[in-house]
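Please see the structure below; I have some questions.
Shown here: the complex without one of its protein chains, the others still in place.
Chain nomenclature is as follows: A and B, assigned in order of appearance, with residue numbering initiated at 1 for each chain independently.
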Amino acid sequence: MGVVQGDQMVLNIGPQHPSTHGVLRLQVRTDGEIVSEIKPYIGYLHRCFEKHSENVTYEQVIPFTDRCDYVASMNNNFGYVVTMEELMEIKVPDRVEYIRVIMAELNRIASHLLALGTYGLDVGAFTPFLYMFRDRERILDIFELTCGARLLYNYMWVGGVSHDLPKDFERICIGFLDYFEPKIKEYNDLLTHNKIFLERTADVGVLPPDVAINFGVSGPNLRGSGVNWDVRKDEPYSIYDRFEFEIPLGEGEFGTVGDSFDRYWVRVCEMKESIKIIRQAIKDLPDGDVFQTIPKKIRPPKGSIYRRTESPRGDLGYYIISDGSPIPYRVKMRSPAFTALSSLGEIAQGWMLSDVIAILGSLDIVLGEIDR
Amino acid sequence: MTVDTLMNWFAKLGDFPELAFILAVLICAVPVFLFIAVYALVAIYGELKISSFMQDKVGPMGQGVGLHAGKWGLLQPVADALKLILKEDIIPTSADKKLFILAPFIVFIGAFIAFAALPFNQNIIIADMNIGIFYILAVSSLGVIGLIMAGWSSNNKWSLYGAMRSAAQIVSYEIPAALSIIVVIMLTGTLSMQGIIQHQSGFVWGILPNWIIFQNPFTFLAFFIFFISGVAECNRTPFDIPEAESELVAGAFTEYSGMRYAFFFLSEYANMFIVSGIAVTAFLGGWQSPIPGILNSPAWGLWWFMSKAMFLIFVMIWFRWTFPRLRVDQLMNVCWKGFTPIAMVNIFGVGIWHLMLG
Partner (left out) sequence: MTSTEIKETLDRQFPGSVIENIDLAENQLELKPDQWLEIATFLKNEPGLSFDQLECVTGIDTGEDGPLQSRYNFHSMEHRHKIEVVISLDRNNPKVASIEQVWRVGDWFERETYDMFGIIYEGHRDLRRILCPEDWEGWPLRKDYEAQETYHGIVVPKIKEEEWE
């Protein structure tokens, strides 16, 4: 494909390729190993989320949000229901809020584990991937216990959640956290502080803060560039203002601020912060009825709303327009991985082919969310 | 001295030297081939199991009756081999057919003929040439031609990338490897494999084996340079950039399937054994027992040689499941800016040490 000019070669990475994290095609112009131009082609996983949403009722949109970012479904549910509740001015009971935060943070850990594990794979380390999947499995077990599903939960509903917490949940969850916390050190020993891993990631694919903001990059990728921006802290939704947690920022420990290592490292630190939040939430978990405020009929008033929440990948925005009927007039999802991928062409230029894979992995994209 | 022994034996039967030579070589080739095949099955099983234990899983397992991989998954490598043999042989239409078919065999021949000079014990060596180690170094680089042929003839960009990378890598890492071997040759004064081993007999202070690795600090370093370069020549992680599954799909082997792929696979494992074999012979005393005075019979010699070689192969497997992969330029930096100068200095170091203290 494409025209070959002089000594350059056009190479298609994907759509079927081991490390495109889904179905993505990168058209790469290379001069030997050096990559001079990258054009991402997306849309291979386009499932018409927005068009579907205009044909189903508000509650039926929730399973579709699951399927957008299938690695962090809870967070996608969360964003949608928070936006809907703000539009409908529903105040949910405290217990629901706490349950949602616990689930969202657990899912954040699970999502980061997948991101870090596959990142290890991208740079050639196979074993950390399996370690991380082993622990991710435990989180999925907790989800299964709670709502019966392991990947696509449809757990959070407008005004409540689909199931109350199972008996003994606190003990199981704390048990997991106690088990998981020391494991982070294990990952660091195995992968993070490995000399080869540092060589491969430090100083590679630097994303300066101003470029990151200009490209709309968000979440751990933005914080990796040293920008202190976390929706949970800066525009608190749900009950995030009740918890104490830090926002880890990239410091350029082994290279430049905003390199692949910083993005990786921010995710490792965020897992620790999520553990903190979950511990606080479980400690304060109040009693109550979780189905109390679920509306019989979802018929939001006429109007529009844009709200963003912090998904593991960054600012997840929902733009919902209601015309007063039970069917949404328009649902737009602003997906964080979409903007992150759009910056790839800029930051991966001039690096080697192997680095392009490493940089792509460090952006932690989920194609389901990009293509929707 | 197996070939020579056989030829002498044939000579008694009649005067037909050419035919006797061919017969002797063929008779020797069959057990070597069988050895490689069996060894590869063991090594693959080892790799599966070792990687599984490292990754907190059990690996291939079979329980009870029924169609499964046998007790502890012992039949898994056999099943893998059968699958590869029975698979459809696909040759891409746009491939250069002749080269495409030839490539896996050249790669395999490079590994196969190197076995001729490996001393398994006092007696088992196909040909104890007086240039043994030189011969192995020479023929084991034949494989790279096969890899380039595979990459070029596949008519696939990934394959080409893999081939170019592996050519650059193997040719570069030959140099520190050969320079480290020169250290051994300087000390022993012979190129013959058995001669090098004979030189290492005996013990220092009665306990420490008189192996070349222990003879002085420079040889100690030389062993590691040789071994790591050897890992790089085998294209194993952390130097597996020619295959680099997350970047190049499968590198030079992308278009290969079935039997032809199996040959590449087999030669990778055969190469691991050769590298370990040379390292054992040149630095670790070959088939000699590490315990003073005992267990030095030919049968034990075979055992010592195999266990030393298998230990080094285990280390390679250990590397593979622990380390990430280097980038191509970092790989070259390690070779040209790190190993080659150190190996050079080593030669002088060993020479001076030998003059002053030897």
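By our rule, contacts are C-beta pairs under 8 Å (C-beta built on N, C-alpha and C of every residue); 3 or more make two chains touch, one makes a residue touch a chain.
In this text the structure is predicted, and so the values were computed from the model without any measurement.
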item: Interface partners of the hidden chain - shown chains only, full complex considered; value: A
item: Given A:197, A:229, A:243 or A:351, the one touching the chain that is not displayed; value: A:229
item: Given A:16, A:55 or A:292, the one touching the chain that is not displayed; value: A:55
item: Hidden partner chain, residues of subunit A it touches; value: 42-43, 46, 48, 50-51, 54-55, 57, 210-211, 213-217, 227, 229, 234, 303-304, 306, 308, 315, 317, 319, 321, 325-327, 330, 332, 334, 338-339, 342-343, 346, 371-372
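The criterion applied here is as follows: only the chains that are shown with their structure count from here on.
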item: Mean-CA-position distance for subunit B and subunit A (Å); value: 45
item: Touching residues on subunit A, where the partner in the complex is subunit B; value: 9, 11, 17-19, 33, 120-127, 130-131, 134, 190-191, 194, 196-197, 199-200, 352-355, 357
item: Of all residues in subunit B, those that touch subunit A in their complex; value: 51, 54-57, 157, 161, 237-238, 240-241, 244-247, 249, 320-330
